[in-house]
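Excluded from the complex is one protein chain; the other protein chains are retained at their positions.
Residue numbering begins at 1 within each chain, and the chains themselves are lettered A, B and C in the order written.
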Amino acid sequence: MNKISISLNLNGEDRVIDVFPNRRVVDLLREDFKLTSVKEGCSEGECGACTVIFNGDAVTTCCMLAGQADQSTIITLEGLAKNGELDVLQQCFLDEGAVQCGYCTPGMILTAKALLMKNSSPTEEEIKVGMSGNLCRCTGYEKIHAAVKNAVEIYKQKLEQGGESIG
Amino acid sequence: MRAFDFFTPKTINEAKALLNQYQESASILAGGTDIVIEMNEGHVRPDVVIDIKRLKELEYIRIDGEQIRIGALSTFAMIASHPVIQERVRVLCQAASTVGSPQIRNLGTIGGNLATSSVAGDGVSAMMTLNASVVLDSVRGKRTVPLAEFLEGKGVSNRNALLADEIMTEIFFDLPDDHTATAFYKLAKRKSLAISVIGAGILVQVDDAGICTKASLRGGCLSRYPLHFKEAEAHLLGEKITRELLEETLPMLHDAVYESAKSRPWSVFYKKESVQGVYRKLFDAILEQLNGKSNE
Amino acid sequence: MKKRGKGVGSMWYGIGNTGLPNPAAAFVEVLGDGTANLMFGAADIGQGSGTAMAQLAAEALGITYEKVRVTWGDTRVTPDGGATSASRQTLITGNAVLKACEQAKGTLADVAAAYLGCQPEELDFSNNMVTKDGDATVTMTYHTLMAEMKTAGKMAVGAGYYNPTTTTLDPEDMSGIPYEVYSYATTICEVEVDTETGEVDVLKVVSAHDVGQTINQSMVEGQIEGGVVMGQGFVLMEEIEVSDKDGSIKNPIFSKYIIPSNLDVPEIYPILVESEGGPGPFGAKGVGEPALIPIIPAIVAAIEDALDVRFTKLPIFPKDIVAAVKEKETDADNGVLN
Partner (left out) sequence: MAKEYSVIGKSKVKVDGLEKVLGTTKFASDYSLPDMLYGRVFRSTVPHATVKKLYLEKARALDGVEAVLDYHDIPGKNRFGIIIKDEPCLVDDKIRRYGDALAVVAAKSPEILEEALALIEVDYDEIEPIFTFERALEADAPIIHGTTNIHQVKHLECGNVDEAFKKCDIIIENVYSTHRLSHMFIEPDAGIAYYDDDGLMTVVASTQNPHYDRNEVASLLGLPYNQVRVIQAATGGAFGGKLDISVQCHCALLTYHTRKPVKMVRSRSESTMVSAKRHPMTIEAKTGATRDGMLMAMEVKICSDTGAYASYGPAVITRAMVHCTGPYSIPNVRADATFVYTNNPMSGAFRGFGVPQVAVCHEGQMNALARKIGMDPVEIRIRNAHQIGSKLTTGQILENSVGFIETLEKAREKAAEVLS
């Protein structure tokens, strides 16, 4: 087995790494890049805990081979807070009590982020459908939905005040 | 996961050459949503993995005269959000938007779904309802195969006609016209991340007088490949489409499912009963579309 | 055809282990700057016991929440808290925290009383201030208090443990005191059932819980909402299938053991009822397990109401709904009265 070289933009930084191809992207991120916010819950693309933003889309990294990450742009939860300041979504998850055990939280926040990057003012239904690939066993989802709704409102206000865009 | 060599061909020709070289010992990686899981669990153990996802030339949705041609590497997310498919091909739009999860729909491709040919493949049911055909390519040349024939073929995986050196490049079907209504319903235990219990499609075309000129009813997870409700289709053809006429087919659906499912390890009782409820929902959708269209 | 129905379910739940001693302990130290370190054994598994304990300590010591630093679940540092089970941590570790805080506060109160010229029992500790009851002019900051403590060479430390009052149950008839206190709850829900496909939509759920005293409203609501959804899975989606050949579990993965997704959840209205006089900290009881329980019979009852059919066997999967509807139709055809 030959190692393959992977170049990617990871949380805003260009990185290059040589790995054996029989690693999955979840392993690449957790083991090689030590980005342990990426969680593994099911290993079959069902729970969404390993979600990252890959070329602008939410994807589950347990069903991707490392080689698929070559020439990609990946954002993990480590890349969301900027200069110690929480992303609006992170703040809303915190304030709304949308976090219990916290294991699904990174995937939840990133899925929401990818959703909002594509559609800055989703309807309640669009939020729910957009978040429907992440299982949570603790919260019953209500406070997670509420957190994302709040974030949408805050982004809107920021945008109206001429502030940053969501992406 | 077992060791393997990984290739990322830049062109289809390069991909075909690799497949020709490695034959059965190679696995094609499209979205990866099925095969990576299988490999991780050790069920699939290729020596070589050929990642074709970067072949952007196979990622397109084109309206080509009266046909829609979809590149095999188009993702479910692309398909579900395509305006023409949303408007004119609801059966495919609805099937594509209920596959797996948003994350899986961002990765998974229609070609991968058809090539896997899972019993519960929603893309397979929808495409069968549309009487789609697939294009298979290899160093030996291209061939076009109707999906029904593709699924019954005995190729490298014994699940379909795909041979060891072939790559699926395109899926195409007739673009439903203004007089055609289509719909898909996924019966499952939960509303997201669900595996179909029944993944049912319908297509009905009528003439100006409302007489049925084309009917296609296909139910996934009811037989090895989407069950063809031939008797029901025959019942509709040449008749004026009304709720009563549509509902007259319910016992036929029931019986067809019973015949098909009785030898399988499924709850025959539930499948034969619920298929009627599933199609009643589809009839509602069809009638709404047809009536909406006639009112325009 | 779609049919709607409503159902009621209630429950009670004894807090703590049944008829057994099950103590828990806590340590506290108030530091020179008016912050505090709180250590206890109770494992926080996401439900928020760590947060609840910080709130209890802050209230008891009269300092703000942010000034309490908690450490839990480290056997080298924290005393035994027993298991995080039986919805027991708020009651038991909570009381242990209060006892530890009271001990530390005893020293603080002596020093403050001497400084303010009043009796220790006359003092109110709140919002980082110590004030004489009924006389807002007689007051000092925690900052001053801790400086006084330093001068006096005293330390504000406390250790406490709590064991709920129970008795061993009689081996003959199980008489005795199994629990010190009970939580109660009632859930009312509405469902919509598709009689042909057997699909059940849980539409709305009202769940009222007697929690004694709310410690953290958002967290209690979170427990109730999570419990409702888990209960929905219990009745309608989940079942471990065991092979009768080798006893293995046939569906140990998420694609085969179906838990509710976010698209399945109903509108949930949690209601917190408070009831006085309980033995818990400020009267608080537990809600972790009660959150799950009453929704289960409530959904069963709502389906029964929708279909006018009795269900005594769980789970109720779509196939069971369809079978029951069919059976009822057949009975009606045969003239059998339900």
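By definition in this document, a residue touches a chain if its C-beta (ideal position, glycine included) is under 8 Å from a C-beta of that chain, and two chains touch if they have at least 3 such contacts.
Being a predicted model, the structure only gives us computed values, none of them experimental.
From the options A:Leu86, A:Met117, A:Ala146 or A:Leu159, the residue with contact to the unseen chain in the full assembly is A:Leu86.
Only one of the listed residues, C:Ala36, C:Met149 or C:Ile296, touches the absent chain: C:Ile296.
By the touch criterion stated above, the residues of chain A touching the omitted chain are 22, 30, 34, 36-37, 39-44, 47, 49, 76-78, 80-81, 86, 90-91, 93-95, 97, 99-106, 109, 135-138.
The omitted chain makes contact with chain C at the following residues, 4, 6-14, 17-19, 41, 43-46, 48, 50-51, 54-56, 58-59, 64-65, 70, 72-76, 80-86, 126-127, 169, 172-179, 181-182, 184-188, 190, 203-204, 206-210, 212-219, 227, 230-231, 234, 238-240, 242-244, 246-249, 252-254, 257, 259, 267, 269, 271, 273-280, 282-283, 285, 288-289, 292-294, 296-298, 300-301, 304, 310, 312-315.
Rule of thumb we're sticking to: only the chains that are shown with their structure count from here on.
Chain centres here are Cα averages; for chain B and chain C they lie 47 Å apart. For chain B, residues touching at least two other chains, in rising order: 191-193.
Multi-chain contact residues, meaning those touching two or more other chains, occur in chain A at positions 44, 46, 129, 131-132, 134-135.
Note for the complex: chain C touches chain B at residues 194-199, 237, 254-255, 258-264, 317-319, 322-323, 326. The touching residues of chain B, when paired with chain A in their complex, are 1-6, 8, 29, 32-34, 36-37, 39-41, 49, 51, 53-54, 77, 100-104, 106-107, 191-193. Per the touch definition, chain C reaches chain A in the complex via residues 45-48, 218-219, 221-222, 224-230, 253-255, 259, 261-263, 265, 268.
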